[in-house]
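As structure tokens, the structure follows; a few thoughts come after it.
Shown here: the complex without one of its protein chains, the others still in place.
Up next is chain A:
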Amino acid sequence: MPEILVQYEAEIWSSIGETFVMVGVSILAAILIGHPVGTLLFLCKKGQVLENRIVFSTLNLLVNITRSFPFLLLVVFLIPFTRLIIGTAIGTAAATVPLSIIAIAHYSRLVEQSLLDVPRGVMEAAISMGASVKDIIFKFLYVEARSGLVLGLTTSIISFISYSTIMGVVGGGGIGDFAIRYGYQQFKTELMIYMIIIMVIFVQLIQFIGTTVSRMIDKR
């Protein structure tokens, strides 16, 4: 291993850990909240089973607004909110708040898009056999859209990694922050390049897993 990596090994490991925490919490938020929000966005659309203009327009606007923010500004803008729920606006835990918010907005849009790919006829078949909304969601929509959902989550996770790299501004740490502080600000270009290589490996790995799983579960 190159000497410089050995020298900073402890810091590198702890920044990888911080990135994992930040991205992990984002993934959880995306799945636990973004997924239902995306489903609701789809179901409330015109012509769908829960058609509701007010709910659709509200969610649509919220998602759009959140995604319009340059992410750095969103982080700063959310500081009072972060302080309210975490107690502090500084540190890795605090960094997970804006990350989770962008994760929800990002993934919910991709969920909505995947569900739009489910053929209209399949929905009609479901309705014609007396399926309830819950049955339509779990026995038809998610089954038919599953490979798109996995690809969407893969794309989202990679974006979350990218978002997490700027969390240094609120002391969130992570590989990106390490690369900036040591690699860029202390002119250790070599170290910065190693950090970039680590990120590339992560992204490649995630994309590979996502594509493989999505292909495996796609029987269409």
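Note that in this section a contact is a pair of C-beta atoms (placed from the backbone, for glycine too) under 8 Å apart; a residue touches a chain by one contact, two chains touch by 3 or more; residues count from 1.
Here, contacts and distances are computed from a predicted model.
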item: "ATP-binding cassette domain-containing protein", "FAD-dependent oxidoreductase", "Sulfurtransferase" or "Fenitrothion hydrolase" - which is the UniProt name of the missing chain; value: "ATP-binding cassette domain-containing protein"
item: Residue among A:Met129, A:Val169, A:Ile193 or A:Ile209 touching the omitted chain; value: A:Met129
item: Interface with the undisplayed chain - residues on chain A; value: 119, 121-122, 124-125, 127-132, 135, 139-140, 143-144, 146-147, 217-220
